[in-house]
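All protein chains but one are shown in place.
When the chains are written out, they are named A, B and C in that same order, and each has its own residue count from 1.
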Amino acid sequence: MPNVTYITLIPLLPMAGFIMLGIFGRKYFKNTSGIIGTVLLLISTMLAIHTAYGYFFEYGKLDGIYQKMIPLHYTWLEFSKGVSIDMGIILDPISVMMLVVVTFVSLMVHIYSLSYMKGEERFPTYYAFLGLFSFSMLGLVLSSNIFQIYIFWELVGVSSFLLIGYYYNKPNAVAACKKAFIVTRFADVGFLIGILILSFYAGTLDFNLLIQKLTSPEASEFKNAVTTSFLGLSGLTWGLILVFIGGAGKSAMFPLHIWLPDAMEGPTPVSALIHAATMVVAGVFLVARLFPVFSMSTTALNLISYVGIISALIAAIIACTQTDIKRILAFSTMSQIGFMMFALGVSGFGGENGIGFTASLFHLFTHALFKALLFLCAGTVIHYIHSNEVKDMGGLRKYLPITHISFLIACLSIAGIPPFSGFFSKEEILLAAFQHNIIIYFAALITSGLTAFYIFRLYFHIFWNKPAIVKSDHKREGGLSMILPLILLSIGAAVAGFIPFGHFVSSDGSTLENTLHIEFSIAPVILGLTGIFAAMWLYLKQNNRPQKIAASMSVLYNIVYRKFYIDELYLFVTKKILFKLVGRPAAWFDKNIVDGLVNLTGNATEYISNKIKVVQSGKVQQYAMYFLFGIIGLAVLFIYIWK
Amino acid sequence: MIQPGLYQILFISTALFFIGIYGFFTRRNLITILMSVELVLNSVNLNFIAFNKYLWPNRLDGVFFTIFIIAIAAAEAATAIAIIINLYRSHQSIDVENAEEMKY
Amino acid sequence: MNEMLIIMKSELLITIIIFLLLFIKLGKGMTNDSLLILVQFLMLLNFIAGFFFNLPGNLFDGMYHTGPLIAFQKNILNLGVYLISLLFADWFRKSEHLTEFFILLLSALLGMFLMISSGNLLMFFLSLELATIPVAALANFDLDKKKSSEAAMKFILSSAFSSGILLFGISMVYGATGTLSFELLPAQLNGNPLQVLAFVFLFAAFAFKLSIVPFHLWTADVYEGSPVAVTAFLSVISKGSVSFIFLTALYKVFQPMNELWYNMVMILSIATMITGNLFALRQQNIKRFLAFSSIAQLGFILVGISSNALEGTSSVVYFVLIYVFSNLAAFGVTSVISSRVGKENIDEYRGLYQTNPFLCWVMALALFSLAGIPPTAGFFGKLFLLTAGASKANYTFIIIAALNMILSLYYYLKVIRAMFMEKNEKPIEKIRLYPSVKLGMVICAIGIILTGLLSWVFDYIQSLH
Partner (left out) sequence: MNLLLLILIPLFTAIAVLLMRNPQHIKWVALTGATTQFITALWLLLAYQNERAAGNHFQMLFEQRYNLFTSWHISFHLGVDGISTAMILLTAFVVIAGVLVSWKMTKMTKEFYFLLILLSLGAYGFFISLDLFILFFFLEIAVIPKYLLIGIWGSGNKEYSANKLALMLMGGSALVLVGLLGLYFNSPERTFDLIRLSEIGISTETQKICFPLLFIGFGVFTALFPFHTWVPDGHSSAPTAGSMFLAGISMKLGGYGCLRVATYLMPAGAKEYANIIIVLSSIAILYGAFTTLMQKDLKYMNAYSSVSHCGFVLLGISMLTKTSMTGAVMQMISHGLMTALFFAVIGMIYERTHTRQINEMSGLLKVMPFISTIFFIVGFCSLGLPGLSGFVAEMTIFMGSWEHPDAFHRIATIVACLSIVVTAVYILRAIGKTAMGPLKEGYANLTDASWNEKLAAVILVAGIIAIGCAPFWLNNLVGPDTQLIMQKILLTQ
């Protein structure tokens, strides 16, 4: 049986770190805070691995099917009978898998940051925030209640905000963290309303019950949810779409992706942890978590798959033109998450149908490894060069050999070159898409070619191209704490593909055999190699071919370089429409109409008061006259009119 | 000789009342105004006498009232004239229009 | 015979004091200060005596009657006069005719006592005149001030005019019913047009005394011109006594016409509150300001009167008691400042708190009480008036009344603001108060706070019926 204490400790240890370092860090743990945070997370990681081992190999399976277990669960806030926010722990393949991923990557980042962030003024704060993030992300993963997941969802958002804004005195970072928070917040409203809708139909917030009630066609809750319709879609679909919007926001899906590139203003290890490996895949996780329900609505699933593939494609195209190393990786992240999303969208529920589901989460797993690796490598490079721009780099392979190798492994992995891990997961995704929707399959194929191209464009830019301009005098690749994570992650990125993932994670908990179809893999691999060679041709040595190509399609290039002007569109909507057309009139209305009315009452009173002062004329005879008029008036009124 | 009836007397008293009020409204001299008030009071006296005689001959309230009114009118006039004299001292005039300092 | 002396005890006591003062005046041996102390002492005695040996009864064939409630009302008036003798010491000490002042004042008070006790329109008329004419003389007491004689002139002419109206009304009542006795009148009233007309005339005369719109116009001018002590007397004691007899007139005598007068009272009450408030809004002279505010207060009293029930009487009496404390405190502060530094403008009160916090707190308490802000007694007073008035479930009326409380709050706050908040380079200098003034203010302040919080006061009044 699962050891509840251990599992509870997994998220709580980082939380303890947050509280301790957050309150006392500046005073008492100025230099030791990194160690404290890392040790706490190390324990977490070990506990997570222990749990995973236990779950997958000891007690998780019942009759060959992985069970959903809720070893801990207590009511946190009861709204009405049956509807309550519970704080609980759910153990099922995806949550356990995520536990391992999150703790592992987080640990890597903790270790890496020990030297990367050394000497920062707010070093303890940094580790406190990392702890907060780890806590929230682990909590999110373990949530047994849809509202609980929302709570951690928000907490993850805020830790992301805090970490992006870590360099708070850089205006860009401030703008970026605001943008990230607000955009995801906007999506979260969708999520929230989705929760409200789903909970209304299901009459519960508990995942297990909710899924049970909304997936059994006989249940009255399900019938209700399906028969109510609004604007042509059933209540259930609406709920799911709204929940997906929340996921899309966090996972930077088109068109809510605009915050992700900017989020790269944060420290690079943070980008590796939050904006590559863990938080951004929360959307995928959310959809996976609710997948049985999603599978009841084809409309929702179709939406997911189209949003996924569009994001994947657009991001890949944009990534080809960007020059900021981290932004390229950010777009790549978005593109890869797009892959995971549409894989879910094309999946069915149960048995062989669920291949997309397994593929998606497999990709999530491998992606976490190789993308974290890419980011950490990029971090080392940036650390060395002190610049984010690819044009400042080149020929670094001699100076940063370990980084170079690691980066190459990651690149090959993401490009889908066998036998690296990305190959296996991507193959599965493509297979699922192929089985389900041929359009998506072809789009995905093109995207994976582009992926290979842009990632190798980056690779060649950094490590080959022009000769190195070395100004840095400090240690080449940082200390051991910077190298160790690279090595560990490289190993992971290289071999993770051989894990029989379907044995562990599948849509319904049963075992899914991974089958490698050599004949099917030919097309994507060739496409990937083409991309690599194209990149090599253009960027291996310094030449003017890229400029020529860019010039030859300057309009197109510019559009892509400007990220399809989506940012500008948002800016227009917020600045021009929300601020100018809603905010300003509202403020004006409040000041002049509502407040004006109040003041008008006052002024009118004064005005009347001034006007009637003539009555008090000072003439005693007039007073008497009013007296007499008063009598006559009263007499007439009460004798003739008002009897 | 024809005995005047109640209505005739009431007519006269009402006329007197309004003449008094008219005087009160239009005169400028304070003394005249005071005299107008006396007219009003006298009209009331007439009223009381008439009611007493024609309507309630066996209740003498009206007659007594009249006597008291005359007395009070005298007291009132005395005070008023004293005040008017003082006003004359300070304003050098007993024109009501000169005593309109306080208003609004 | 003995019984008569006891029943008319309050009136006789005042008469005795009047004569005593007359003799002292003849003696000419006393300085103003010691005379003032003597007067204050006499007033205190008079006030204390009011609580003992009260015997209810009818005298002179119903012309005069008294009872516990009436005795209590007289006590309130006595208290008011005592406070006046304390609070306006500044002005009294400067006055050359202190004895005359109190002789006249007490004569008016005597008139008021008789008026409250009257059981016949004749008696009522006589006592009303007795309560009015000396006040006109008092209004002129600042002999060398132009405003004072103007005020007196306006007062005497207006009241003469109103006497005429009143008498005309009484004559019509007499014509229509044949009786002037309060006991016999109700049986004769049937609401025919003549009686209605007569009632309108009578009502107007009452309204004149109470300064009810549109019969109020004399009020502000007279208040402004008269010496502050007289203004205070007019606005508190005189108003109080007239409202007491007004209650009797409406509740007892004209009870058969209560639907008629309810409407009349309602209309005039609304008009009075609104007009009083609107005029008060604009005033700069604090006496004039208080004049209009007291007009508005009278509008509130009318709300209570409109209830036509036991609660109406009790709440009006209760309110008058509170009103004595609050308004006299306000006038007391005004008087101190006006007779010491000669400033009567609200603007000149700016920054007063820096130099005279005690005066400011007393003034603030008084004004809050007038505005009906808890925990001052004014809150309870006003609330009970409204509650009494609300028994007819006339929501419009009550809402208007309640909204008028806000309007009045606005201008009361104007004074508060001037004293506490606004800055002034040269505020009124520090004033050392005479002990008696201080005593008076403390009594007022205690009264303002405790009359409301000690709830038995109201219950006691209620039990007096």
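Please note the rule applied: contacts are C-beta pairs under 8 Å (C-beta built on N, C-alpha and C of every residue); 3 or more make two chains touch, one makes a residue touch a chain.
Keep in mind that what you see is a predicted model, and the values were worked out from it rather than measured.
Colleague: Please identify which of the visible chains the hidden chain touches across the whole complex.
Modeller: Counted over the whole complex, the chain not pictured touches A, C.
Colleague: Based on the whole complex, identify which of A:147, A:254, A:331 or A:441 touches the chain you can't see.
Modeller: That would be A:147, which touches the missing chain.
Colleague: Which one touches the absent chain: C:298, C:373 or C:444?
Modeller: Once the missing chain is taken into account, the touching residue is C:373.
Colleague: Given the contact definition stated above, which residue among C:48, C:187 or C:403 touches the chain not shown here?
Modeller: Once the missing chain is taken into account, the touching residue is C:403.
Colleague: For the chain not shown, which residue from A:58, A:78, A:389 or A:513 touches it across the whole complex?
Modeller: A:78
Colleague: For subunit C, which residues touch the unseen chain?
Modeller: 311, 314, 368, 373-375, 379-380, 383-384, 386-387, 390-391, 393, 395, 398-399, 402-403, 405-406, 409-410, 413, 416-417, 420-422, 455, 458-459, 462
Colleague: For the chain that got dropped from the picture, name the residues of subunit A it touches.
Modeller: 26, 75-80, 83, 85, 147, 150-152, 154-155, 158, 161, 165, 168-171, 174-175, 177-178, 181-182, 185-186, 189, 192-193, 196-197, 199-200, 578-579, 582-584, 586-587, 589-590, 594-595, 597-598, 602
Definition applied: only the chains that are shown with their structure count from here on.
Colleague: How is the touch graph of the chains shaped: line, ring, star, complete or other?
Modeller: complete
Colleague: Taking the mean of the C-alpha atoms as each chain's centre, how many Å separate subunit A from subunit C?
Modeller: Each chain's C-alpha centroid was found; their separation is 76 Å.
Colleague: Centre to centre, by mean C-alpha position, how many angstrom separate subunit B and subunit C?
Modeller: Once rounded, the distance between the two centres reads 27 Å.
Colleague: Tell me, which residues of subunit B touch at least two other chains?
Modeller: 21, 24, 33, 96, 99-104
Colleague: Touching at least two other chains at once: which residues of subunit A meet that condition?
Modeller: In subunit A, the residues touching two or more other chains are 613, 616, 618, 620, 624.
Colleague: So in the complex, which bits of subunit B are touching subunit A?
Modeller: 21, 24-26, 33, 96-97, 99-104
Colleague: Help me check something: in the complex, which residues belonging to subunit B touch subunit C?
Modeller: 17, 20-21, 24, 30, 33-34, 37, 40-41, 43-44, 47-48, 51-52, 55-56, 59, 61-62, 64-65, 68-69, 72, 75-76, 79-80, 82-84, 86-87, 89-91, 96, 99-104
Colleague: What does subunit A use to touch subunit B in their complex?
Modeller: Going by the criterion above, the answer is residues 613-614, 616-621, 624-625, 628.
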